[in-house]
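Please read through the structure below; I'll follow up with questions.
A single protein chain has been omitted from the complex, and every remaining protein chain is retained in its original position.
Every chain is named by a letter (A, B and C) in the order it is written, and numbering of its residues begins at 1.
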């Protein structure tokens, strides 16, 4: 039987709902964060994403705001009503991150960071576990077992691209992982087309494809001004592009038996999906 | 400007139409071929596929019926009204195949078989060129140039999976190739989810994903009795599974701005897409 | 200018010396460890390897002896005179491991575990940094910068195989990484043919190849009874096989301008390389 993971009061992933998590790659400034948070909330995202501990290839790159970024995320969460997902890299930071974020993300570079997996397994928070770029699906499922074994069964898996030989894309988004995971595991699975392609112009097509393949949701990077982003700007959608994509996805997901989950579902007085006005969010 | 390739009188690929090519991996017997041909025609496929010159890894495997298979394909084409696509491997066979088939397929193993590319480039028939399992998208586009340079600009590209490290699937279906090709080339592009996954149970999800990614069509293996197929039975859909998938796809493609192309479009008295009865083809 | 990393008093890597590190994948029992330690010391290894914190794909697999294993390693080090290299996975364990081991290994799964890299960077101990299975050489060099930046410039790199598509070997040992790293970095580089192939019968050929390619040393798994090993027995050499390989390597390395480094170099009264008797170590 498929598992449903409760992400926040009134919001679950893994059943009928299609959950879009969106936001900037990295939290940079309050203004940029709030602009994006308001936009993705208005466009119908259910979860706000944003990185404060950034796993960067080079130590000379921007490493994230750390704890002060967490506080900004918490503020943006209160402002928009959206629960927040953010990455934790260090087992010593897990308690801190769990205080401020609704969902703990373990990134692809840490998929087999077993001390970290055990630490998030000891929390109550749902965990978003991303597939490593060289990990087989079975290795991803074994990694999830490290979390489950500690008592936390609120695990959401995420396909985000594997290494390939073609420089046309940064990674090869392995969408077949979605139906394979559904055959092998009861855990929900979402897709990250932003990292999976590394190129904003490819994100809408791959986001639609992921939805059509049966994914339980998406993780999408959005930035108010991608050209000045401190991290991965090349793959971030602009707010209007995200709104356009969200509108397309809202029409698509019912065809694969899903319902669009809004952060609205969390509160009580926001418009329901049926009355949601596509026109209002079109660019 | 995007190119539209005329596949048969009244049937083009690369514009608004979404073209599904379906049929057995290999032509085996008249009875099996006709059963599948009738099924895929009834379910709304636009083109009948079937292999008669089979590129098999081992010389001990079934190598295809050769010319007698071509005659069966031609008969199935007349019977159903569907144009036929079949693979040609040997430059010395190109004239023969072009006599009997509407579309010449160059398989992934021959993507850089340059004498063969030149030979199909000298024909008038449209050519379906499949991406090699280790070929970059740019290498695929260069291979197409070998055909174009000989004067045949009716080339349709096909993504069919690249080599990956995870034994969960036979290949990694690189769906991002669809939007990348559309950015780099005017040629239409279809997707083969059967070879791209190697596993029938994954084909529907990947077929839907390909359509949502913007592909101009699909190449799908269907076999009346996959368990006795002489080639690649593991990845063939049964007729009822194909009909079910076709019904799903017919609802999906309008969402990405496409219209379903039927072989029916070729003749005159078959039901049009608007009156096509989904219920009639449900399993 | 190439950097030389001092591994222990009298033992450096990165200059003329060719340093072989050998021992069991995991420390299991005192008896098994000492048998292997004595063997590899006698055969001319310069460093003893052994895992006590094991990064295992599944949480149900043997996870290593932890601190009690460290004490056994320290005992084996005193017994043989060989310095010990062992993996550390958790930033919280770095101090503990640094107390007992001469060299800190960061495994391939943790190549981009940046908190761990920073923590070993704050130690004085040399660090053996293994390339991730999906990491480019430049990503490996950037990971090393995380260690260097903290003030520890005693970093030795290790090629141990990247993900490939052929199940004939567990990974693809990318030996060209050796000359590429030498072109791009002053850091020494060794090769792990045990993990790089996953198959003991392939280790001698790949060990010789690594030496011929110019590697500064090798990391080789040896087990007294591979068939009962709790971890990776399939890739472990038996003691006699290792002794045979060491004898071959000792003849080979002078051809590429290297000298065989013995643990003997550490002490004073062991035979020097010139008087070392090959016959004595032949199986």
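Throughout what follows, a residue touches a chain if its C-beta (ideal position, glycine included) is under 8 Å from a C-beta of that chain, and two chains touch if they have at least 3 such contacts.
Since we're looking at a predicted model, the values are computed, not measured.
Engineer: Among B:3, B:79, B:109 or B:234, exactly one should touch the missing chain; which is it?
Structural biologist: Once the missing chain is taken into account, the touching residue is B:109.
Engineer: Pick from C:35, C:58 or C:136: which residue touches the chain that isn't shown?
Structural biologist: Selected residue, touching the omitted chain: C:136.
Engineer: In the full complex, which of B:78, B:92, B:184 or B:251 touches the chain missing from this view?
Structural biologist: B:92
Engineer: Touching the missing chain, which residues of chain C?
Structural biologist: So the residues of chain C touching the unseen chain are 134, 136-138, 162, 164-169, 172-180, 183, 196-197, 201-202, 205-206, 208-214, 248, 251-252, 255-256.
Engineer: Using the touch rule from the top, list residues of chain A that touch the missing partner.
Structural biologist: Contact residues on chain A toward the absent chain are 163-165, 167.
Engineer: By the contact criterion defined above, which parts of chain B meet the unshown chain? Give residue numbers in ascending order.
Structural biologist: Within chain B, the residues touching the omitted chain are 55-60, 89-92, 109-110, 112-115, 132-134, 139, 142-143, 145-146, 149, 162-163.
The definition used in the following text is that only the chains that are shown with their structure count from here on.
Engineer: Give me the two chains with the most inter-chain contact pairs.
Structural biologist: That would be the chain pair A-B.
Engineer: Suppose each chain is reduced to the average of its Cα coordinates; what separation in Å results between chain A and chain B?
Structural biologist: So the centroids are 35 Å from each other.
Engineer: Measure off the straight-line distance from the CA centroid of chain B to the CA centroid of chain C, and report it in whole Å.
Structural biologist: Here chain B and chain C have centroids separated by 51 Å.
Engineer: Among the residues of chain B, pick out those that touch two or more other chains and give their numbers.
Structural biologist: 164-165, 167
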